[in-house]
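All protein chains but one are shown in place.
Labels for the chains are A, B and C, by order of writing; each one numbers its residues from 1.
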Amino acid sequence: MEVLTEKNTKQTPSKPPKSMSPWAIARRKFVRNKLAMVSSFFLLTVMIMSFLAPYITTIDITRVNIGQMSLPPSGEHWLGTDKSGRDVFVRLLYGGRVSLTVGIAATALIVVFGTVIGSIAGYFGGVVDSVLMRFTDFILNFPFLVFVIVLNAILFGKLSGVWVLIVVISVLGWGGVARLVRSKILSEKENEYILAAISIGCKPSKVIIKHLLPNVLSTIIVQATILFATMIVAESGLSYLGFGVPTEVPSWGNMLSTSRDPDVMQNMPWTWIPPAVVLTLTILSINFIGEGIKDALNPKSYR
Amino acid sequence: MNITINHEKISERKTDSGENLLEIKNLKTYYPIKGGFFRRTLGHVKAVDNVSFEIKKGETFGLVGESGCGKSTTGRTILRLLDPTDGQIVFDGNDITNLTGAKLREARKDFQMVFQDPYASLNPMQMVGDIISEPIKNYYPRKKSKEIKTEVMDLLERVGLPSDAYYKYAHEFSGGQRQRIGIARALALKPKLIVADEPVSALDVSVQSQVLNLLKELQDDFDLTYLFIAHDLSVVKHMSDRIGVMYLGNLVEVADKHSIYDEPLHPYTQALISAIPEPDPDKKKERIVLQGDVPSPSNPPSGCPFHTRCPLAKEECSEIKPQLKEVKQNHRVACILYD
Amino acid sequence: MLKYTLRRILGMIPMLFLISVVVFTLALAMPGDPFSGEIDPNNTDPEYIEEMREKLGLNDPIHVQYGRWITNFVQGDFGKSTRYKMPVSDLIAERMPNTIFLGVTSLAITYILAFAMGMYAGRRPYTPGDHFIGGFNYFGLAIPSYIAGVFAIYLFSFQLGWIPFQGSVDITLEKGTLDYWISKIHHVITPAIVLGLLSTASYTQFLRNDIIENSRKDFVRTARAKGTPERKIYNVHILRNSVIPLITFLGFDIVTLVNGAIITEAIFTYPGIGQLFLSSVTNQDYPVLMTLTMMFSFLVLLGNLIADILYGVVDPRIRLD
Partner (left out) sequence: MKNKKSLYWLLAMLLGLSLVVAACGGDEASDTDETDNTTDNTEQNDSTDTNDTSNDSDENQSDSNEPKKGGTMVFGVDSEPEGLFNWAFYGIVTDADIISLFDEGLIEYDENLKPQPNLATWETEDNKTFTFKFKEGVKWHNGDELTVHDWVFALETIAHPDYDGPRYANVQTIEGAEAYRNGEADSISGVEVIDDYTIKITFDKARVNNLTNLWTYPMNRTAFEGIPVAEMSGSDPVRRNPVGLGPYKVENIIPGESVELVPFEDYWNGEPKLDKIIVKVVDRSSVLGALENGEIDFITVHPSMGPQVEKMNNADLVTYPGLAYYYVGFKLGKFDNESLEIVEKYDKYANKNLRKAMYYAIDRETWIDAFFSGYGKPVNRPVPSAHWIAADDSELNTYPYDPEKAKQLLDEAGYVDVNGDGWREDPNGDEFVVKFSHYDVGDPQYEARAKALTQYWNDIGLKTELDMVEVNLYYEMIEKDNPEIEVFYGGWGTGADPDPSALWKSDALWNYTRYDNPESDQLLDDALDIDIVGTSDEKRKDLYVEWQKIVNEDLPMLYITELEETVAVSKRMGGMEFAVSGWNNPVEWYIAE
């Protein structure tokens, strides 16, 4: 028996050769994806510049400068100023801060909530599943935009700032994630390692968190990138229509909504083309990153 | 292949300590069938229908039957991975049928499982070391991680894996090695009973015997009792002390290995045994070929479940459901022929 | 299948009921009375308002108010618009044809463009043409529709003067004439393209990938081996297989259109349901707002139902029961 011979070779537990975890494999594949890397670089730059905006510039972003209104781009104002005399470039940075915050916060809330609901429903099944999924269907059956607009109209002035919007779109947006996670959990649950986990004494919470979720995480991450892009579009679209973040808060959508003023649209393109371009490129790069992650996490690569 | 190497050893094992480690009484596990306009429960799949047997301490009890006959369900129900519909499971003198929550978790320490599919039964996201140490961490949360690691290293060594396996992922191993990991995990808690659910059926024939032999060695070292589930009679024959034959959720015959193989009583057992390929090509024997398909467990035939395919079926077979009865010493069978 | 469909339709009833409760609650929660628009701002006599409230039943317990509203609603009496002073049903009937026209045109354009581009790219993968279409798709998926709309108006209406910038038809034309319909199409074409941009991009992508995948399958190889002309292989064998899954998206299209119409109609000043909805929110025209919200919810419900049923029809492997 060759097994026995092998058995005799005593080995002391030593620091082993580097082994590739599934995540490490995915990371390597992702890094090799040029488009995804360029996109990541772009997105990171946008994010860093946006979030560091208060440190990059000391200009009071809310100040209206009557003497400097509607100036075209120049050395002093790289992207010119808008009708309020506010520097467009600085506003673009601050706008990114708000738009990205809304995107990230809403995505995070949606993913967390959707995952919790979806995994509980999927894992426990039965009545729990029925109740939770009926509730999810109920949420999913609301026309998203319609209810966001109505809810936002109600909450306006009751909650401060961008949180109204974040809360509203999160409350209405988690259904899809919950459904996805549930179906993934259902199929993942069939694997025997879940039974194994139960039989070695894992509590349900541990089974879900340690065994099920890591295995559906790839799906959730891919879904999160799509959501992130969707949420940024939702924010800017709603702000464009006047139902998004309050007008005094600079956001890409609010900056774009100035183009509804024909004067701005025709004669001051420097105020609305930059947010339009940055917004589009951001969405584009998020999409590319999402594609990259999807490829990198393709389970065929390690199973 | 050297399956025979340990053959003698097995037959010499003391099997009758007389004490039952596990007693199964009238176990039933049904799955509901939902359907119709209002999604009501229309009926049940009777995966396990009134099964009773017992396993003595230290022995290996083999459970055989065609796929879909309910043997895996029986195994999982015994470990309370599925909830029984009815019946009683007594483990080491304790009724574990209705345990839930923390009590059930506590009880689990003593019975573990080795799964059929070495690919699906290991979490692809965990390192082998974590897979094996997880049960220990679950039950002994205060144990030092260094101590645990030593234990795991010992286990790795014991099941024949290199120590650097600790930091590897399951996908880096072959099927046989994976099954060793699964076995090590089951052993980690030093259980009394291991249910091995077709542990080698997914493996290449060449490594099957290695794994089987490993299981046998471990049984001695760790003082284990096995419930060994398989559809392959030759495998069961080598592993088991006593054997139960299942058909369509029912246990149709229980006896020690020799009785079963030498004089099978139930027509179904006879058919199964006749299908074992004989290593000696000269030794011709008549093969019983069963007619028809296995009936659906959601709509089992009346009377004896086997009567639709039984070559010896009589008229009353479709009416009377025979009960498992001891017809010889330590040989029980459920067939009208022996009434 | 039929049973499934029936059950799903019956299942919609409690869902609609719940949604109606939510809609009613939301209307109550909005600033002001849900029916305050019916009280004339110039008749601010407190006694008069009290009388009005009594008359409108606003002093009844909330569940009684809800009961009255839903009873009327189910009977097709959606109330009277507080702004337009006409029955909501008439108001919607006035605008509905425009939105349907927009939606149908958008769908048609989406499918035509997606087929043309998807088949071209799928037949010649990794050629410059394919890459171009791929690039277009990525932009189609990334550009928010309102940005596309603003650019389209700026470029095509004002700079090039190709398309009208507002409305649904040239009023001077006589209804029913050929010119009238041409004018309608002329007005609807850009909003329809913008509305369908996202779906066009995703369908093209889907079709392309599916065609490439199918072209590697056995039945295609067999056909090739038999000497079937390449054109026939693509147009008959592969396409037939790739179209089927596409059909199932139809249900989701309804959902997309509902959401998309609101933004698109607002940008293009296209007088349809979406625009009516937005103005009902800003003007707190509650009867219209509530009815439209219910209607949109119903459409989404219907869209999901259609999607599920089409799934089952197209792919028998999916067990619906």
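Assume a residue touches a chain if its C-beta (ideal position, glycine included) is under 8 Å from a C-beta of that chain, and two chains touch if they have at least 3 such contacts.
What you see is a predicted model; the values in this text were computed from it and never measured.
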* The complex has one chain that is not drawn here; which of the drawn chains does it touch? -> A, C
* **Absent-chain contact - pick from C:T200, C:N259, C:Q284 or C:S297** => C:Q284
* Structure fact -> Out of C:K85, C:R216 or C:R231, the sole contact with the unshown chain comes from C:K85
* Contact set of chain A toward the excluded chain (per top definition) -> 62-64, 66, 69, 82-86, 153, 156-157, 241-243, 246-248, 254, 257-263, 265-267
* Structure fact -> Touch rule applied to chain C and the missing chain gives residues 31-32, 40-47, 80, 83-87, 90, 94-95, 150, 153, 157-158, 161, 165-169, 171-172, 269, 271, 275-276, 279, 282-284
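Throughout what follows, only the chains that are shown with their structure count from here on.
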* If we look at chain B and chain C, which chains touch each of them? -> A
* For which chain is the distance between its Cα centroid and the global protein Cα centroid smallest? -> A
* To do: With chain centres defined as mean CA positions, report which chain is farthest from chain B.
  => C
* Asked: Measuring from the mean C-alpha position of chain A to the mean C-alpha position of chain B, what distance in angstrom results?
  -> 47
* Partner chain A, residues of chain C touching it in the complex -> 15, 18-19, 22, 26, 29-31, 138-139, 141-147, 150-151, 154, 158, 255, 258-259, 262-263, 266, 277-278, 281-282, 289, 292-293, 296-297, 299-301, 304
* **List of chain A residues in touch with chain B within their complex** => 1-4, 6-7, 9-14, 16-17, 19-22, 190-193, 195-203, 206, 211, 214-215, 302-303
* Asked: Given the complex with chain C, which residues does chain A contribute to the contact?
  -> 137-138, 140-147, 149-151, 153-154, 229, 233, 236-237, 240-243, 256, 259, 265-266, 272, 276, 279-281, 283-284, 287-288
